[in-house]
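Have a look at the structure that comes next, please.
Missing here is one protein chain; the remaining ones are kept as they sit in the complex.
First chain written, first letter: the chains are A, B and C, and each begins at residue 1.
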Amino acid sequence: MAYNLLQGKKGIIFGALDEKSIAWRTALRCHEEGAQLVLSNAPVALRMGEIKKLADAVNAPVIGADVVNMDDLRKLLEESMKHFGGGIDFILHSIGMSLNVRKGKHYTEIDYGFNQKSLDISSMSLHRVLRTAWEMDALNDWGSVVALTYIAAQRVFPDYNEMADAKALLESVARSFGYHYGVRKKVRVNTISQSPTKTTAGSGVKGFDGFISYAEKMSPLGNATGDQCADYCVTMFSDLTRMVTMQNLFHDGGFSFTGVTEAVINQMEK
Amino acid sequence: MAYNLLQGKKGIIFGALDEKSIAWRTALRCHEEGAQLVLSNAPVALRMGEIKKLADAVNAPVIGADVVNMDDLRKLLEESMKHFGGGIDFILHSIGMSLNVRKGKHYTEIDYGFNQKSLDISSMSLHRVLRTAWEMDALNDWGSVVALTYIAAQRVFPDYNEMADAKALLESVARSFGYHYGVRKKVRVNTISQSPTKTTAGSGVKGFDGFISYAEKMSPLGNATGDQCADYCVTMFSDLTRMVTMQNLFHDGGFSFTGVTEAVINQMEK
Amino acid sequence: MAYNLLQGKKGIIFGALDEKSIAWRTALRCHEEGAQLVLSNAPVALRMGEIKKLADAVNAPVIGADVVNMDDLRKLLEESMKHFGGGIDFILHSIGMSLNVRKGKHYTEIDYGFNQKSLDISSMSLHRVLRTAWEMDALNDWGSVVALTYIAAQRVFPDYNEMADAKALLESVARSFGYHYGVRKKVRVNTISQSPTKTTAGSGVKGFDGFISYAEKMSPLGNATGDQCADYCVTMFSDLTRMVTMQNLFHDGGFSFTGVTEAVINQMEK
Partner (left out) sequence: MAYNLLQGKKGIIFGALDEKSIAWRTALRCHEEGAQLVLSNAPVALRMGEIKKLADAVNAPVIGADVVNMDDLRKLLEESMKHFGGGIDFILHSIGMSLNVRKGKHYTEIDYGFNQKSLDISSMSLHRVLRTAWEMDALNDWGSVVALTYIAAQRVFPDYNEMADAKALLESVARSFGYHYGVRKKVRVNTISQSPTKTTAGSGVKGFDGFISYAEKMSPLGNATGDQCADYCVTMFSDLTRMVTMQNLFHDGGFSFTGVTEAVINQMEK
């Protein structure tokens, strides 16, 4: 069901890899709600090729950008504004990458060169995107920026590894830049802390299936799906949430404020 | 602008006193978004009389209820379900009262009998409403309940007095009951922590004007208005936020995550 | 091992029921560290009789007081100051009671009369104690007050029932009164959020053993014992923590910031 919540709005969606991606689901929902879109992803992700399918579905150009390359970001925003014929109203940052996780390195044995890349790509990229927009004055008044994060930024989930630290950094960047962009131009910046979701990216994490099932049992409403996250992103991009900024918003079926459930206690007693 | 976000939904709005009330603004917005409403307030508040104006505007019956009287609550829900011809989809709890504040008693000198009333009316009333709905199975699957609160539940604002404790209790009740109602029926329960707002109720608090101006200076986006809060409530009542539960959601222009602003530092240097 | 951390200090310990009580362990440790003590508990608890054993061990008078009776509290403080020959340096509030829990009432079915008693005894009692001290100017400069609490104040543990709400209220009272007493007299007020502990009081809670074992598995250091909590209380009463106030301090082996452990995941996979 669509409500025209984003009628007339223009947005950039980072990070749609394939149809399981939250960014993919969000692009579809934003389109349904009347938004015009530009899709972006890293060149290597684009070569894996499915994004063309999404681009057709939402009638959006795909503009590759390495989020740690300031020239790429500038070009992306320039071309987006040209495409839109004006400023940008919202941005979804759904970007995360950990070479240490991919290589199966334990948190106590991470490679610091990889770690630096993880932080740059997963966290400081939000600063880079916002700063590029800031310099180009690319975001419209009351623009809305959402970055996806995970509760490992607050509590330890051992297999989440260095991504926990990357998400903590990401959330801090959202607050810090959110302050400045709010004061200057009423732009709001928030993070959405989503349930573990069976995306292609998520599936790479060790012990992920066991963990998904634990989270399901620990959430009064169960785990939130990618489609539900897309719905929530739509509300955050809409004009109905203008005064929400610098927040980390849990979208997780109640997991974050549940200490234990009867379902988990029952399992513990087995 | 309206989006039909609440088309077909039925809701009860507690606490609309006059046109400055957040509950009043929310009722108007819910009506615009297609919801059918029932309005409720304490008998004494109803006698002050303006609610009739709102009832006409949103085409809703007014059913008085003392929120600490279980018979009143049961009658309210029964009549509401009869009026709606079915279950209830959302409830706004915008209820707070402190005799100690009204009487100007300092926090260190509160009357404990008054305090007990404050906690019962301002906090346990949420339990009473939810428990009545629970017993009557009055809330539909995926129903949404929002209670308004204030950041004094987390940090001390001296003039807010015992209402700080009442709000902390209220937020805990929202989590506790939210767990049970979520597990049983996917009903979600959240609190919205709103900027200080110039309502008739708020104006009674000592030093309120000075405080509003401080909050304004401490919020990157400024204080959120009652109308903006109404917009936010609409998103929480809609189907787009189904997996958000047991949360305390700050709707405050960034106040909650701002340590200090340049505006405040400048003022401090005077 | 003793360090004379509390040499010359005078304190009141509320809530020592039997030798498993955290208050009991704390009294022993405070005595070892050189403090002079007064023990207090509700008249009904005193009649159960073991406190005499503790009183002998720590050479302290026992002064009964119903913590919701202002006359009792005033008398307690008067007699304590007389006994000490001066003001009071620290107070331990280890008080909690829920008739709804005792009667086995589910959270959704609590008796509101019982609930009011639970809140008054478990939470507002801290206000009553502090207010009595405030009026009598009974606490010395830099005095330290600690109340014991539990993480159910932040996250739902279903079997903890209405005590979750009571603890949330208690923590808010600690902050609120801590502000005023800090400004006026440098007195600090904190809560310690302790692991589930096998005390006689704790054992009454339904599903408590299963829960203790879950908490043990979810804490990197395991559950904290009553003796360890006593040690921690000693540091909070000492002069080494003078600038810590209005805090909720988790003493729980890391439970509070652990999202999941390998031990729990392993159990979930069974």
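The criterion applied here is as follows: contacts are C-beta pairs under 8 Å (C-beta built on N, C-alpha and C of every residue); 3 or more make two chains touch, one makes a residue touch a chain.
No experiment lies behind these values; they were computed from the predicted model shown.
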**OP:** Taking the full complex into account, find the residue in A:E33, A:E171, A:D231 or A:D252 that is in contact with the omitted chain.
**Re:** A:E171
Original post:
Among the options C:N41, C:S238 or C:Q267, which residue touches the chain absent from this view?
Top reply: C:S238
Subject >> Where the unshown chain meets subunit C, residue by residue >> reply: 1, 3-5, 175, 178-179, 182-183, 186, 188, 195, 220-221, 224-225, 228-229, 231-232, 234-235, 238-247, 249-254, 256-258, 261-262
**OP:** In the full complex, which bits of subunit A touch the chain not displayed? Write them out.
**Re:** 107-110, 112, 115-116, 119-120, 124, 127-128, 130-131, 134, 153, 155-156, 158, 162, 164-165, 167-169, 171-173, 175-180, 246
Subject >> Absent chain, residues of subunit B that touch it >> reply: 151-152, 154-158, 207, 210-211, 213-214, 217, 256-262, 264-265, 267-270
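Methods note: only the chains that are shown with their structure count from here on.
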Subject >> Chain whose averaged C-alpha position falls nearest the assembly-wide average >> reply: B
Original post:
Could you state the distance in Å from the CA-based centre of subunit B to that of subunit C?
Top reply: 32
**OP:** Find the geometric centre of each of subunit A and subunit C from their Cα atoms only, then give the gap between the two centres in Å, rounded to an integer.
**Re:** 42
Original post:
Which parts of subunit B, given as residue numbers and ranges, touch two or more other chains?
Top reply: 175, 178-179, 246
